[in-house]
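Shown here: the complex without one of its protein chains, the others still in place.
All chains are identified by letter, namely A and B, in their written order; residue positions are counted from 1 within each chain.
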Amino acid sequence: MPMDTTTMDPEGVTETLNREKVQAYSGPEPEWLKERRSHAWEVYEKTPMPTTRLEEWRYTDLKKKLDLDGLAWPEVTECADDFDACPDGLRDAMEADRAAAGHVWGIDGLVFHIDLEEDLQQKGVVLTSTRRAVDSHPDLLKQYLATETLPPESGKFEALNASFWTDGILLYVPSGVRLDLPIRVTRWVSQTGVALFSRTLVIAEPGSQVSLVDEILSDDLESQTLVSDAVEVVAKDGAQVQYVSLQRLGHGAFYQSSQRTLAQRDSTLDTLNVSMGASTSRVDLNAQLLGPGANSDMLGLYFGDDTQHFDHNTSQDHVAPNTSSDLLYKGALDNESRSVFRGIIRVHPKGQKTDAYQTNRNLLLSDNARADSLPNLEIQADDVRCSHGATVGQLDAESRFYLMSRGLTREQAERLVVMGFLGEVLSRLPLGGVVEKVTNVIEEKLRQV
Amino acid sequence: MPENETLQDLGLDEYKYGFVDEEKHVFRTQPGLTEEVVRQISAQKEEPEWMLEFRLKALDIYNSKPMPTWGGDLSSLNRVLDDIYYYVRPQDKMEHDWDDVPENIKTTFERLGIPEAEQKILAGVGAQYESEMVYHSLKQEWEEKGVIFDSIEEGLKNHPELFRQYFGTVVPSEDNKFSAMNSAVWSGGSFVYIPKGVELETPLQAYFRVNQERMGQFERTLIIADEGSHAHYIEGCTAPVYSTESFHSGVIEIVVHQNARFRYTTIQNWSNNMYNLVTQRAMVHENASMEWLDGNLGSKLTMKYPSCFLVGEGAHGEILSIAYAGNGQHHDTGGKVVHAAPRTTSSIVSKSISRGTGRSSYRGLCKVYEGAKHAKSNVECDALLINDTSRTDTYPYIEIDERDANVGHEATVSKVGEEQLFYLMSRGMSEEEAMALIVRGFIEPIAKELPLEYAVELNRLIDLEMEGSVG
Partner (left out) sequence: MAEWIKVATLEECPPGSLRSTMVGIDPVVIANVDGTVYAAVDRCSHEDLPLSDGEMEGANLVCTYHGARFDITTGAPRGLPAVKPIKTFPVEVREDGIYIQKG
């Protein structure tokens, strides 16, 4: 990796990731998109590779964790839109999904199946892949994709994703349309040693309601694979939106997700990030509360084992008065796994009557696990109620002994205590199917302890 | 507080320590920091060669370290640092008898109430004026028990082995840019040794006064609390108000040996043109206890994070921090606790008030090394905001590498409650009286830890500062 800052060489340019590749890839695309990618690439070249000298990357050393030079461009695999032909892991995940208003399946950064209830289509709901949307809904993409919400200027990875995204999900819900059931996205990664870039864009018009459950998974990967997601969610006045990310990638994955949510007046925009897999998983989540009455619940849950490294970097921006946000991130860490949580509540000068909370709790299950927590506040309005808290502790011996005295084995008791600890997060976003799925994954991990 | 006392009665926003004495000094260096200045300081002090070498090396370290980009706004500091005097010698020698202190300096300290306090409540007093300690005395009973309470220069001269054993081992020059600067130009400060088992019943106090305009004060204090000893050291700081900026950068090193207890209290009330960048650190051994009480009221910008390195089993560290940031002030303060041994415990309580355009930031670190089994730490931060232009921040770092540890951090931010105000006003108080009462209640947990005289002084300052705060 070119790390020498004394030269003017842009950092992170490789045989796979370079200007020629961007141009070649966007060759057949319309002019506006070519320009957008080319601009994103310029920003990428100008942006230095984050180092541990940056507060936001203090505990995640990319020099040690990510080898960009080793990444190849994925081969394009044409997949038939056929459930039975799907890889087993993907099929299992989809089968576990309960009823949904629509489904999206994808492999290696390309979407190959989309379905949506007929009556929703008639009401004007759009569920499509971002690739198809270039032709079918260019205006939506022009307005929202990598523009105001998550522009390439947001950071190195955001610029890289905006340069190279291959596909993703576009979900548009017109005014007043409410979806009773969630949209379920299941994405599978099968290639190893490659870089995958995907974007998710959710636009909820005033008074609409929608939930999106986005699951990404893979088997263990032989050599490092970069999985990069960019997620942009906009809830307009009075809209209600839930975005759930379930990350269950295998060993060898470097997962990087940049998410930004914009909540307008009186809207509710809740997120849940479940990080279970990947060798390194970095999630940047920024919630913007832009209109009075906006509210965001931000939940997170992680379980580390082996040498997994999780880094959750969250921020809550209270820009308008009378907004509220409540963040709860909880995680258990086993073996030599490590968690970093860095969160910041920023109350801007006009953010009077803000209610903002932020809690990070960690449970260390092993002698070699490590947790770093940096819950920050920056408050520039006086009429606010803000608090944050962080704890790092061990398994509560008392509850364990209590359960053991009731006839449970030590392992059973520990499992129950951990489930109880993490369950608090799940109980706050009881979306059909998600709780069961996550519970199963955690139990699977606990069995391996 | 007497009943129905109002904020006006207390005569608020004026800074009562802002008076200026006539400038008199016997020597001062050229403005700015150069090798020549460092050599002159060392020569003035007739130091041994090793100390000159120590200083010159520290100057190199200082020059090689970049200006911090975090914390407060240091963008105009380079200009300030080129303009200030790094060493101003106010008189020829230090006195041990109050009567021998030059008249103008004596008057200053009398106006600050120092001799009176010495009589009443203190075991010993040191007074620093500009760059040198001008007065140091210790009550005879403590001297007889082997307590050493000297200027740092006397410490180096009279107790060279003890001095050299500890100096720079708690806060090395390399630690940060300003510890390097202090190590190059240090002058004044105290050298304290409390012998084994000696329990000082009343505090030692050092008083720091800057009178010279565009002055940099760099006191260096080294304290050794030997096994089983108890003591309390208090420092107070004031300066006149000038339109130019002044600079204060102290380094305080404390070693608390096995079973000893030491408390270090700062009531910092520098004038609002002062940059106050201080490194305070204690090394705490087995079953010993260290407490920092840190009151930051004055200065333009303070960056200061008293630290406890808990290196012995069962060591305890405590940091109580209160910051009051009025118009144009920024306090970036907090504390650090490092748990490096089993069964170590710590607590940080931080209370801040921001008023007008004031900004208070809590910045702290709690680190638990692997092997510090059963370590426990708790951090609580409360911030009170008075106006819509006030600002508060909280930046705690929590780094836990040991499973058998329990660490918690909580912070809350609130506005002075309208319900509380309304209730108190319904009981016949004016809004200002009510506000003063609420603020006082807020800092109570800290004030009650201070010796009575200081608690009264702190309350009075808060009252003063609260004047005109309403509306």
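Assume a residue touches a chain if its C-beta (ideal position, glycine included) is under 8 Å from a C-beta of that chain, and two chains touch if they have at least 3 such contacts.
A quick note: this is a predicted structure, and the numbers were derived from the prediction, not measured.
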item: Chains in view that touch the one left out, judged over the entire complex; value: B
item: Contacting the left-out chain in the complete assembly, out of B:R209, B:H248, B:R281 or B:R391; value: B:R281
item: Contact residue for the chain not shown (choose from B:T169, B:T244 or B:N327); value: B:T169
item: Selected residue (touches chain absent from view) among B:I224, B:A340, B:I353 or B:L384; value: B:A340
item: Full-complex contact with the absent chain, from B:Y17, B:W186, B:W292 or B:Y369; value: B:Y369
item: Contacting the left-out chain in the complete assembly, out of B:M94, B:M133, B:A206 or B:V311; value: B:V311
item: Contacts of chain B with the absent chain, listed as residue ranges; value: 168-176, 281, 283, 309, 311, 338, 340, 369
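The rule is simple: only the chains that are shown with their structure count from here on.
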item: Distance from the mean Cα position of chain B to that of chain A, given in whole angstrom; value: 45
item: Touching residues on chain A, where the partner in the complex is chain B; value: 55, 349, 352, 362, 364-394
item: Residues on chain B engaged by chain A in the complex (per definition of touch); value: 70, 368, 370, 383, 385-415
